[in-house]
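This view holds just a subset of the chains, kept in their places.
For reference, chains read A, B, C and D in written order, and residue numbers begin at 1 within each chain.
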Amino acid sequence: MSYVSPPDVAEDMLEQGTSKAELSTFQQLLRSTFAVFILGGATAMAIQATEETGIGLVGALVFPLGLTVVVLLSMELLTGNFALVPLAVLEGRAKLSGLLRSFGWVLAGHVIGGLLCAALFAALLTEFWTIDSGLLLNGFIESAEENTLRYQQMGAVAGIGLALLSGILCNWLVVLGVVMGMTSTSTTGKIMALWLPIAAFFYLGLEHAVVNLFVIPAGMFMGADVSIADWWIWNQIPVLIGNLIGGLVLLGLPVYLAYRQKQ
Amino acid sequence: MSYVSPPDVAEDMLEQGTSKAELSTFQQLLRSTFAVFILGGATAMAIQATEETGIGLVGALVFPLGLTVVVLLSMELLTGNFALVPLAVLEGRAKLSGLLRSFGWVLAGHVIGGLLCAALFAALLTEFWTIDSGLLLNGFIESAEENTLRYQQMGAVAGIGLALLSGILCNWLVVLGVVMGMTSTSTTGKIMALWLPIAAFFYLGLEHAVVNLFVIPAGMFMGADVSIADWWIWNQIPVLIGNLIGGLVLLGLPVYLAYRQKQ
Amino acid sequence: MSYVSPPDVAEDMLEQGTSKAELSTFQQLLRSTFAVFILGGATAMAIQATEETGIGLVGALVFPLGLTVVVLLSMELLTGNFALVPLAVLEGRAKLSGLLRSFGWVLAGHVIGGLLCAALFAALLTEFWTIDSGLLLNGFIESAEENTLRYQQMGAVAGIGLALLSGILCNWLVVLGVVMGMTSTSTTGKIMALWLPIAAFFYLGLEHAVVNLFVIPAGMFMGADVSIADWWIWNQIPVLIGNLIGGLVLLGLPVYLAYRQKQ
Amino acid sequence: MSYVSPPDVAEDMLEQGTSKAELSTFQQLLRSTFAVFILGGATAMAIQATEETGIGLVGALVFPLGLTVVVLLSMELLTGNFALVPLAVLEGRAKLSGLLRSFGWVLAGHVIGGLLCAALFAALLTEFWTIDSGLLLNGFIESAEENTLRYQQMGAVAGIGLALLSGILCNWLVVLGVVMGMTSTSTTGKIMALWLPIAAFFYLGLEHAVVNLFVIPAGMFMGADVSIADWWIWNQIPVLIGNLIGGLVLLGLPVYLAYRQKQ
């Protein structure tokens, strides 16, 4: 009986949120750096699959590799914490300071890891900046430009609003994947349960802040016409806020409220 | 031994029907809103997959993501309740008032959630109503129009009759998926057992009332030439009735009668 | 340890054969009607998949959905009974009258269910007999005609001989699927073990009497140029005999003789 | 914990080799006849899949159906026995006479079953020798001719040497599949573990003696320009010897020596 019933899933959400708020700073940094690295590798694979086959669905179906590793090895993912840690605070199991520590250090780890992983992939694909074109290289440059400049071209209100909305819908599906991974005590069950929600967000082109902390700088290192300000104003900041709203309001709270045990 | 034998499946059907009739109104609304949201996300993914590849089977094979989430997280789905709650009433385990409460509030939650999710997707895909064309956007508009206007064009008797028949056959397969999900105590087994019946209904183009509560308003919000009256007269009302008949007469009763234990 | 070793499979074959011979007439009718319905739905999906993609293998790979449901919900399938019930009679666990009752009532249920399901699909696809062409509709008509008229065109000896031979090879694989489903106590294992033998028979175009009790009348209801006599003489009767021979001689007896326990 | 650690796999290899040497002649004949039948069915499906799609990988990916049945139902396969029974002899658990009995009767069963299954498929595909062309029929004829005449055309030394080498590499992968099937106590695990080694040998076009005992006579019955002498001299005899060497030297002995327990 590897199936975990929803009340136990809700309890698991609360416990994970609690322990994430208490994790040491070293572990928060280490695990969040690790997480963005593998999300980066999975994103590279997915972009290459999309570019090679010309079918976005193919890329989307290999992309969940990254979140699978993060979930199975219990690494730190800010967008998951957005949904789980606030529950622990609301239930009095964690303090607001713990939440802020978790969000801050995990974000820091993602920034560091994202830049490092992006630099390694940029060095590899540009062959130490001696070539400027290639299947995967072009895919990164296009992704970085599309995820920033198309919002900029829409103007401040619509552009930032759309990035925010895309971030909301994205993290509804990402946190759904995280929670679905809790519905099984078997490794196979976890993988199968989380796969398609994660594939769905990637396929629908929704904005995930942690993936973007790798993809956009990777594109920039490879020659995308995107400034640091473009990156953060038109994507990273609104997407972070959207991910927080979507993960907590559309997924974390409803699932938790539907099944929390009254003690 | 993760396999659940049919007599235990029948008992599980009865217990789920009983507990669904007793659920608090808050939970009925919360869980049914949640359910239509994820069905909406899965439908969006399936429509995009069909539009991108030009192969309906591909869309059908990713579509069951939605019902999988509903089943694994035990959310409320009206079309499933159509088959399960009447069994509990027939066996004297629930009252008719409980059945009517369940049907009413769950429908209300689906209407609310469907409209909200449709509005979010419409805002995203039309970029706040500034563009009116796109791969997925066109898919929604076509779906909304085809699922209503083609019945209207057939005239009242044939059109409503066909929508009713399509609803009957649809919920035979949807409830089959729900029941197949009960044949395993493992998460993997549940997913594998329910996947293809759900893919089949989508692939055969059959009418599912809860999906339509998202798809048709989504298409309308995106510019489909469908009125509220078109939506309910030519689709939603006959399909709801068809789903009730199909789920109960073609699936719920036969499986239950084949295996109920005489006490 | 979800694997079931062959001696236990042989014992399970005997027990299922015994209980099938003792089933009440109501249950035999109910469960056989149910079984042909879902085989019909799966066949419709498989025909559509073949017609849409132009690749028979794709249709074959979705087809086993039907038998999966029959096995997991322990419904009654005449072609399976052809192999299992005679074993119980040979071992003295069931009477010949029980075998004849089982074969008779289950066949009756398949005829009733096949006609009803065929009528529903015909009404749906012809939109109450107002249109006479369509992807899936054409597939049904072609199947019905090919499965009868090509034997007729070969003449009595060769045609009926070929239908018989095709029925023999078919039920070798169908009963293999049923028996493979007994090699696991997990739902996932059952599904995976039975999938490809069933896909193989469909892919090789072999004749399965129960599927034909749906497909041929469905095609006839949709306009296939096949008479009731054509249906039974050139297909149903020789295929039933072939299925009995193949299921029992090529599969049921060899597996049982290879592993029965001497008591 | 369905995973079986390698020392237990080695012990299982020894036990299976021992019991295979002790099996009654009736069971050796029955189980080896059964095994070649289902290998034949799987080969027919694989050839058709390759011919229909034009992609050899597709055929290779459905081909392992046959070995899966052989392993799950513990039937007798000469190429597996080539690796397992000698281990039992080397460890003093079986006698050389038992080995020779096993090899002899299992080969006899494969010859009988292969000819019978080939005759049934030939009758089916040629519609009792009235037609001489068809997708699958052509595939059989080509396979039979290619697997014999291309060695003949290379001359005795190179041709027989290449058939021998192909047989060596083939059975390295086939026995690997058999052994991988022992790494799990779950049916799903067995299927997944053995699938790709078997697909690999088929995809690489390597020569498997038992498959050839069906494919070559099937092609001959359908009209391939291959004599009985061609069949045995240019294929069957060198491939049998190659399979014995490959299964034992490249797979059975290394795995067993890596993990046998010193008692």
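The rule we apply is simple: a residue touches a chain if its C-beta (ideal position, glycine included) is under 8 Å from a C-beta of that chain, and two chains touch if they have at least 3 such contacts.
In this text the structure is predicted, and so the values were computed from the model without any measurement.
What's in place is 4 chains of the same protein, and the file's complete complex has 5 copies in all.
The working rule: only the chains that are shown with their structure count from here on.
Fewest steps needed to get from chain B to chain C, stepping only to touching chains, is 1. A rotation of 70° superposes the C-alpha trace of chain A on that of chain B, rounded to the nearest 5. Interface note: chain C and chain D, two copies of one sequence, contact each other through mostly non-matching residue numbers (shared numbers fall below half of all numbers used). Centroids built from CA atoms put chain D at 48 Å from chain A. We define each chain's centre as the mean of its Cα atoms; on that basis chain C and chain D are separated by 29 Å.
Not a single residue position of chain D touches two or more of the other chains.
Contact topology of the protein chains: linear, an open path with no closing contact. By the definition of touch given earlier, these chain pairs are in contact: A-B, B-C, C-D. Contact residues of chain C toward chain D in the complex are 1-6, 9, 55-57, 154, 158, 161-162, 165-166, 168-169, 172-173, 176, 179-180, 183-184, 186, 188-190, 192-193, 196-197, 199-200, 203-204, 250, 254-255, 257-258. For chain B in complex with chain A, the residues that touch the partner chain are 2, 27, 30-31, 33-34, 37-38, 41-42, 44-45, 48-49, 52-53, 58, 62, 65, 68-69, 72-75, 120-121, 123-124, 127-128, 130, 136, 184-188, 190-191.
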